[in-house]
Structure formats: C-alpha cells, structure tokens
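Left out: one protein chain. Kept in place: all the others.
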Amino acid sequence: MRRLDLAVLRRRPGASRDPLMVAAGIVLGLLCLLALVAALVPFAGSPTEISGPRLSPPSWEYPLGTDSLGRSLLPRLLEGIGVTLVVSATAVLITAVLSTAIGIVAGYAGGWLRETVMRVVDVLYAFPAIILAILVAAVLGAGRVATVSAIVLVTVPLMVRMIAAQAATVAHRDFVTSARISGVRLPVILYRHILSGVGGTLAVQGTYALSVGILVEGGLSFLGQGVQLPQSSLGLLVQEGAVYMVAAPWLLFAPAAVLVASILSITVIGDTLRDRLEPREVRSLA
Amino acid sequence: MTAGTAGTAGEKDGVIVSVTGLAAAYRVRGEDSPALAGVDLRVDAGERLGIVGESGSGKTTLALALGGMLPRSCHLSAGRIESCGTTVRGAGGETADAAQLRALRRERIAFIAQDPAASLDPTMRIGRQFSLAMRAQGTPMTDAAIDEALAAVRIERPDEVRRLYPHQISGGMAQRVAIAMAVARRPQLLIADEPTAALDAEVRTEVLGLIVRLAEEHRITLLWVSHDIPAVRRWCTRAVVMNEGRIVEEGPVGTVLVEPEHAYTRQLVNALRAEGTEGDGR
Partner (left out) sequence: MRAVLRWTLTRLLIMAVTLLGTSVVIFFAVRQMPGGYESVVLGPLASEEQRQAAAERYGLDQPVLVQYWHWVTGAVQGDFGISLVSQVPVIQELALRLPVTVTLALMALSAAVLIGVPLGVLTGLRSTSRSGGALGRTVAGLGISVPEFVLGSVALFVVSSVASCFSVGNLASLSGEPATLVRALVLPAAVLGLYCLAATARTTRDAVMNVLVEPHVTAAVARGETPGHIVRHHVLRNASVPVLTLLGTITAYLLGGAVIVETVFNIPGVGSYMVTGLGRHDYAVVQATVLLAAVAFIVINTVLDIAASLVDPRVAAAGGRR
C-alpha cells in the first residue's frame, strides 16, 4: 500500500493546470487591476460627480447606467470593488497574523493554555457571523473600522482552531522533538518548524477567510452598518440597486454580478489549494 | 468469453494462482509510472509463499491484482491472471466483471490488511461487524460461533470483546479479529500484505504464528507480502523476490533467502547480515 500511496500522492507542481483555477485567477486579478487603475487614474470618470440624468440605462456615455442621483455607475462600481477588496484583505491579513501567533503558541503549548484559548474562541464562534458583525458595528459605530474589526472577529475563531490543531500535530513530529532535545530555543522551533508546518493550513484558511470577509462586508453594508456613503462598496451598491431594481435593474445586477464573481473565484482558488495541499486518492466500490 | 468461469483445469492440478506476463502501471497526473513489468507467478495449493522486496518493487500491486483490487489509477496493460478458478484478466485483455470479482473475493480469496485497527469499521461493535460481514458473504454466524472463531485466534473472553468498539482494543487484538473474520469463511487463498507492519515486535511473532497455524489447520494457501526476510524464511515454504516490477528470483526459502543466486537478493540478504539483526520474525 505504501508504494501505491506514494505513486498517487507524488505530484509535480504545475504538471497540469486546472482551467477553472486559471479562470478564477484571471477574474480576480482583473478585478483587482481594474480597481487599482481606477483609483490611480479615474479613466471611467469620477465616482462622486453628478454628471448625467437620473437612472439612465447603460449607454456609450454611461457604460453601466447612472444611479438615483445621476452618478455614473461604472466609476462607483470600480471604487466599490477597491473598497471591498481592501477592507476584506486588510481584515484577513490581521486575522492571519493574530491567528498564527495565537494558534501556534496554543497548539504547541497544549494543556490549559490551549483549553483557555479554545474556550475564548468558542465564545466568539457562538455568534453567527452577521450578528457578531452587527454587534461590532453597534459598539464601534458603522463604518470601515467596524467592518474590518467585524471581519477579523468573525474569521479569527476558525483560523485559530485550524492552526492550533495543525501546530499540535506538527509539534509531535520527530524533527521537532529532536530539535527540542538538542537544545534549540523555543522561539526558533516555533519559527522554523511549526510556522512552516502550518503554512498550508494558513493559505487555505486565509483564502476562505477572504471570501467570508467579502460576505460580511457586503451584508453589513447592505444593512447600512458597514461602509458609509458617499464612499461605495459592493454591498452598499447592491443595497442601493435593490431599492431601485424595478426602475433600474442594472443598478442591482452589475454590482451583484461582480460580488458573486469575486466570491466564486476566491472559493474556487481555495478549493484548488486545498486539493493540492491535502491530496487524496479516490476509490470506487466495484 | 472465457473470463470469469469457475472451476478450470488449473484447480485440479492444485494450482491456486497463475499469472503470466503481467504488466501494470499507475497513471499519475497523465503520466504512467510502471509498477509491474512482465511477472510470471504460480502458487500451488497448500503452500505458503512469501513475496519479498523493497517498497516500490511491485509486490503489493501484484497481490492486489490477484483479487481484482487495484485502484482506479492502476491499469493492467498485458498478461493473464487466474486466481482460484476465476480468470481475473485473460490474455486478450478481457476482464472478469464486478459481480464475478465480488464472488471471488467473497468465497475464495481473503485479504488481511496492513493496518488492523483501521480495517475495522470504527462505528460498529466488533460482534456486529463480524456477523454483518458473514451475512454479506452468505454464511451467517451465530454469536456463539463468532465467540468460537474469536477464541480460535486466542482472544480471551470473546463475548466481552464482541461488545467493544475497534478503538477500545489493542492493535494486536484488532489484527486477530481481522484474521478471524478472514479465516471464518474458509477461503482457498489468504493474501496478507504486511499484516504486522503496525504491530510491535512481540505481538508480531504471535500474530504471524497464528496466521500460519490457521492456514495449515484449514488448508488455506497463504500468500504473504513482506519485506521482513527472516520472518519469511521462518514461516514460509517458498519465496519470490521482486525488484522494480519483476520477479528476480524464486524458490524454496532455504535456497533463495539463504544462498541467493541473484545479485539483488544477495544484496538484500547481506544488508540484513551486516545489520546483525535477525528481524522481527524470530
């Protein structure tokens, strides 16, 4: 069986490219690029300038139509993509650093320290994502800071759990034990062995956390508790679109499509990463 | 269609397994990596054959192929396999259908897996999965009969063990349960692939002795895949040495594993002598 496992599990990086993964990467990359370029050079026009008739359908002049105040939707959408991505990515970065630090220490130390961390994490985990986000927005006041904090608090529990579990597994491997016996200092062990051991988990969970971040930002902004006008975000634009959907459906569909596309691409990338990092054999029962 | 017909001439001659020119390869990410490159093998009724070789020599692939148990990623490209009267693969490439292979595995071949504890269903009590397996094979057993079968593999207080879950018993005991389940339906051929790899040395000898004793008692032909040469020398009658998908040497254990002719076998045996170990088989 050993032979069989090796043969199946040995995979050359990049030996075959998954077309779905490539498509997802292109979609996500394009969205980032567009948002970035629009932030530097307002090629599509200003997101705040009231330039046209109200609720006009898509045309050459206004590629995605105009909103209820007569602002062109395209620059607002581009700004919204940027805001949503920056807010989510910032939050996920904070989550990643926090959870790695907490998870590694708790997982490596084990015992009461891990138990305590897990109980605290359980408390955070007991709040449904959007409800926790609402609570955070209620305390901090609606806005970007609240949104980022909410995403961090929503994504930290799961990531701490996963990293602590992974770190605990790595901590009992032979090379860590031998490092400890030969007198390598604790910070060095944590940094060199444990951190590299949780890298895969971090990548997969971080990707999933990013899509959760976009969802939370969207939900919170949709409820009016997230990013505030006149700035735009994907969630905010969907909410605006929903109000005028009968008169101007493009206001709903354009941001909704972008939101779904970005979450979908991130999920696909996360799944592919997971499959690459945790490959498995498939069997039939025949 | 000659595939899958039971009761061929082979069996009358006392030949349980006959493999000729078998070639197999694993398909990994669109590339073939060969596992067997032209293997001929004959196993006679009543013998105890040890297949030895390093990891990756193809011995497990060969053992799995006999029962039509290869994973999907492995495909046979040439050769003929006949096991216990079933043509698993004919020379022309025709293969037995799923029902025929199931019947073969149900009635005539039994496998003992590497990791004993994992080969038992973790959500089921021992007694229940024993009787379920027997029922699925068309030979239902009463609890008393199961107790007897467990006692035969030297499990004390079988009526208590029957009520336990697999995680509640030791690896050695789990392997004995697996052996009892495999032998309970009196197969013609018992294929054991490193059956003691997950056990510690003391239990290992006991379990091996048990397998051999049961095989003799019930006239079951034993095919044992192992890299433990001293153990094969002790428990088997004949040995086959595999390297890189080929059989490099075969013969009685006293010849092959004591005065090997082939360079590769010599290397294996000498490496063992140099280590000064006599392995765990003793």
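Labels for the chains are A and B, by order of writing; each one numbers its residues from 1.
We adopt the following convention: a contact is a pair of C-beta atoms (placed from the backbone, for glycine too) under 8 Å apart; a residue touches a chain by one contact, two chains touch by 3 or more.
Bear in mind the structure is a predicted one, so any value in this text is a computation, not a measurement.
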Residue among A:Leu73, A:Ile104 or A:Val268 that touches the chain left out of view: A:Val268
Residue of A:Ile26, A:Leu186 or A:Ala242 touching the missing chain in the full complex: A:Ala242
Contact residue for the chain not shown (choose from B:Lys59, B:Arg89, B:Arg105 or B:Arg176): B:Arg105
Touching residues on subunit A - with respect to the absent chain: 19-20, 115, 118-120, 122-123, 126-131, 134-135, 137-139, 141, 161, 211, 215, 218-219, 222-225, 235, 238-239, 241-242, 245-246, 249, 252-253, 256, 259-260, 263-264, 267-268, 271-272, 275, 279-283, 285-286
Subunit B residues that touch the omitted chain in the full complex: 67, 69, 72, 101-107, 110-111, 113-115, 118-124, 132-133, 136-137, 165, 167-168, 178, 181
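Keep in mind that, in the parts below, only the chains that are shown with their structure count from here on.
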Whole-Å gap separating subunit A and subunit B, where each centre is the average of the chain's CA atoms: 49
